[in-house]
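Left out: one protein chain. Kept in place: all the others.
When the chains are written out, they are named A, B and C in that same order, and each has its own residue count from 1.
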Amino acid sequence: MSSTSIFLQIIFNGAMLGIQYSLIAVGFSLFFGVLDVINFAHGDIFMLGAFVSLTLINVTGLLNTSGATYVFLLILVIILSMIIVGGLGVFFERIVVKPVSKGPTLMSLVATLGLGIAIREAVRLFYPRGSETKRFPELLVKLFPGKEAIEFKGIILRYDNLLILAVGIIVVILLALYINKTKMGLTIRAVAQDAEAASMMGVNKNLIIDVTFFIGSALAALAGFMNGLYYNSIIFDMGAMAGIVGFSAAVIGGLGNIYGAIVGGFLFAMVESLSAALIPRGSEFMTVIAFAVVILFLVFRPSGILGERAYERV
Amino acid sequence: MKKESKFLDYIKIILVEIVAFFLFLFFLKIESIWIVIAAILLAILIYFLSKIYKEKFRALIELFSRYQNFAIGVLFILLIIYPFISPLIITHSTYWMLILIQTGIYIMIALGLNFQLGSTGMMNLATAAFYGIGAYTAGLLALKLGWTALLTIPLGGLAAAFAGLLLVIPIYRTKGHYLALVTLAFGFMLVLAADNIEIIGGPQGLKNIPPVNIFGYNFLTEIGSLHFYTNYYYLVLAILGITIFIFARLFNSWIGLTSAYIRDDEPAAKGCGININLRKLLVFVFGNFFMGVAGAIYAHMIGFISPPNFQFAQSLLIVAIVIIGGMDNILGVIVAAILLVVFPEKLRVVTEYRIFLYGILLVVTLILRPRGILPFGPRKYDSSILKFARKGGS
Amino acid sequence: MKGPLRLVGLGIIILLVFSPLLVFNYGCKPKEEEKKVVKIGFIGPLTGKYSKMGIGGLNSFKLAVMQQNNSGKNKYIYEVVPFDDECVPQKGVEVATKCCSDPEIVAAATHYCSMVAISCVDVYHKFGLPAIVWGAVLPDITYGNDYKEVSRVNGTQVEQNEFNAHLMVDELGFKKFCIIHDTTDYGRGHLKYFLKALKKRGIEPLSIDGITIGQKDFTTILTKIKALKPEVVYFGGLTAEGALIKSQMDKLGVKAQFLGTSGIKSDDFNTSLGEHAEGTICMLDGAPIEKMPGGLEFKKAYEEAGFKEPYEAYGPFAYCAANIIIKAVEKVGPDREKLVEEIDKTDTEDIIGRIHFNEYGQNDVPLVTAYVSQDGQWVPWEDSLYAKGERELPGFAYREGREWVNPYQGP
Partner (left out) sequence: MAEEKKVIFYTEDIEMRFGGLYALKNINIKIYENEILGMIGPNGSGKTTFFNVITGFYKPTKGRFYFMGEDLTGKEPYEITRKGISRTYQISRLCLDLTILDNILIGTYPVQKSGYSDAIFNRKKLIKEVKKHTERAVHLLNIFNPDLIEKLFVPVRSLPHIDRRRVEICRAMIAEPKLILLDEPSAGMNADETKELMDDIEKVRKEMENVTIMIIEHDMKVISSVSERVIALNFGQVIAEGTYEEVSHNKEVIEAYLGKEVANG
């Protein structure tokens, strides 16, 4: 295995992480755009995504089917879990996030942290054997009977991982199209950029907020599903770190900017992967290094990679 | 006549405080979950009574604020005699004393953060890390150089304060959520660094840190039949008293006013001639000092510190104390610290559900009282200013 | 003026309402009983991530006490006071203090988590409470001090890793190791003692990598390791990370033998990995329950007592800790000072076999057993199909350049 192929393998692994981080970060960025809140419960929404889809897999009996039924059910499970978690996201937004977002900014931060703790603990307490690591079935392997991976000069590209990555990228592209091409998407962007002006133009802000939380939470659910497929194990507290990383990625990209969040997610993942690989004892320090990069970014580009330099409104 | 009514007022204050004091002691005493629930219901009842008898309640508050110094004095005396009374009533009195000491330490950290976050609007999610810097500094100085706590405690504070200077550039260039993220990352980095640096013990931390020993008086000495934690109780009480005194004075000064302006409207503060960056840096360093002092005391008292003591979860607790207490309100911070540190110990009875309830409690409190339990009140500077302004009006 | 006065009155009324409580509590103390009640404490993680271990230990501890109370031969009635350390050092110190500050508690079985145990030993020493560690494996807990109060029934990482290296190198003949460990006390301890054991056999590991608790992605480390072509990947850490590492090893095509420590010996490891767990080896203090002198009776009694949760890996040790405490109390009475002396001298037989505390208070008759994951179960090495030659370890196949076929196809 040459050093180039190690490098390429690491880049591929980084991309696998990056797509998950990006999907979480997009939520942070969207919510900040429309409500000016950092929703720290978002990481736990991601966790809910994984648990809801696991439940659906069991309920639908997906594992016992095969052929076209299997594919159909698999897609159904993904879409259903996105809808359910998206709905939960809207629910939490209505009862917690929006009410507290009217108060001082930092209040909402603590309230959403509290919400996150409550969601996490609720799963631990009320999901059957919730405090254990749960096995998440390898659903995609069944789609590729026979061989599992392409092996190219020592690099292993698993079919299921490639599919996850492809789906992730397609979703990201669809999101970009939605935001740029549809009326609702454009309105979300308008609200994110200037809520005051948008509401003067007769935009129903509450509807926009609901839609945004639905999309953000559904994307987090998808990320949770992917996370389950990728690691084959999920646990109730997986959202805590994911939330912090997602927030960091959103900040690196520039809060409120969706493309920035995607770039930020990939960047964070790449920094982690590369520092674990290239720096001696890097694996112990990779999160530290990633955070150091975050700090450097904030210092030298305070508004993120794609954030616009804002003139203070005086 | 006038003298008599003043005397009566004093009696009232003493009575109310004694009643509250014993209620608190009983609350510490009870172990059964049902009585805990009863106590909570009682607290809710008192809350509603205060709504119904609004006028009378206000009169009571008025009474306390008029004789503020007297009220504080009485409270102080009650706190001094606490160690002697508590063993008579509470079964696990030493344990509760430890919890109270820790509450005191948390109040100290929270006051430091309150100065940064509550007064100036600077989010600091690395409080536990600065607290840890104080603890490690004191621990290392005491262990390796054998210095006395008289030196290590203030040096622990200074170390934490100067560690804040590492963030000088981020403080200058970022604010709001961005600064929050920088401090969060900083906290993570420090804990991970402590975990990986062998000279300071790595994950094993520092063991056998000598107890506080001032002028030959070893704090492990037991006072009569009282446990040695009593020494630390008084130490923390004294330092906490000084801390509260300092922050109360700062609140009622130009510093408090300037900070509040930076918090509420940065451009306007700039327009008033305030060098915001410099002010923020001073506030950050000053607040960190108290976190470091708190850490140093903790290190000497427990004698063992390790990186997990200073993790993000601790910082979150401190932030929650400040925000639930009502930003920029010292009394609010104290009340919230008691609520968030002492109260969960009572919830231990419901073990499994404790953290869940804690999360719900945070959310519900903030929805019901989005500005915290006790939002800040008007800045009065001094009673003479108040009098002067009243005269100017009539 | 009237308002405050009335409020004061209200306060006094509340005080009066509460005062019976005080009287009640003191008034009811001397119960009419022939036997005196003795309280013994149990500290472990009863909530949080490791609650299963803690609850399993607590149940086993309670079982011993119940048996004693029902035996009729005892001089005292024993009462268990459980405390939850949450596996958080600061909480540990708090509850240890709470346990110690109750004068009625005469001794305690304490801690599953090494980090908590090490931070609490000072507390037991300061308060003079005899504490028997029932699950934490960090050597320093007993070897790092000369406190008479602290002793331990289970073995430490020293014995575990010595045994580990013996099996892998001396018996199975593996030579090329890559080491992964978590950066906690626990993981670093394993690293230290496994390295020592390897060095004794003249082996240098190919690589050493630290990971942090809560980390999820190990593909980078494993990609690096894959290029080094080790025969064995050793992991010093706990189940959560261990299961992820094993699963990612399979995905990346790292075909080396996976070797764990006591940290991954939990049913979780098998259930969360399914067929990917097959062939993994780990070590555990003590013998499997069937091989312990009194193991089967313990198992039966445990089931009969109706505990819902399994007793887990360290349950038998907690059970023994309770027996040691009870035996000592029966002998010298409920007095902390005497108990410290008595427990320190322990040399007894129990369900795990002989228990003898050396000068550090460490049980120096440690038992270590190797397990291998076979059909989703941890099977003692000697009894496994692998040892009998009916199945082949993945490490062997890899060493000889053959494709390993997983004999287990999942539940």
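In the analysis below, a contact is a pair of C-beta atoms (placed from the backbone, for glycine too) under 8 Å apart; a residue touches a chain by one contact, two chains touch by 3 or more.
Please read these numbers as outputs of a predicted model, since none were measured by experiment.
Considering the full assembly, B:282 is the residue among B:75, B:168 or B:282 that touches the omitted chain. Residue B:250 is the one among B:220, B:250, B:331 or B:357 that touches the chain missing from this view. Hidden from this view is one chain, which touches chain B at 246, 249-250, 253-255, 257-258, 260-261, 264-265, 267-276, 282, 286, 376, 378-382, 384-386, 388-389, 392-393.
Quick note on the criterion: only the chains that are shown with their structure count from here on.
Simply put, of B-C and A-C, more C-beta pairs touch at B-C.
Within chain B, contacts with two or more other chains are made by residues 192, 196, 352, 355. Counting partners per residue, chain A has 281, 284, 287 as the residues that reach two or more other chains. On chain A, the positions that touch chain B within their shared complex are 32, 38, 95-96, 99-100, 102-107, 109-111, 113-122, 125, 244, 247-248, 251, 255, 281, 284-285, 287-288, 291-292, 294-295, 298-299, 302, 312, 314.
For chain C in complex with chain A, the residues that touch the partner chain are 48-49, 51-52, 183, 209-212, 214-221, 223-224, 226-227, 239-240, 243-244, 247-248, 251-253, 268, 271-274, 276.
Residues of chain A touching chain C in their complex: 1, 6, 9-10, 13, 16-17, 131-135, 149, 151, 154, 156, 158, 161, 227, 231-233, 235, 237-238, 240-241, 272-273, 276-277, 281, 283-284, 286-287.
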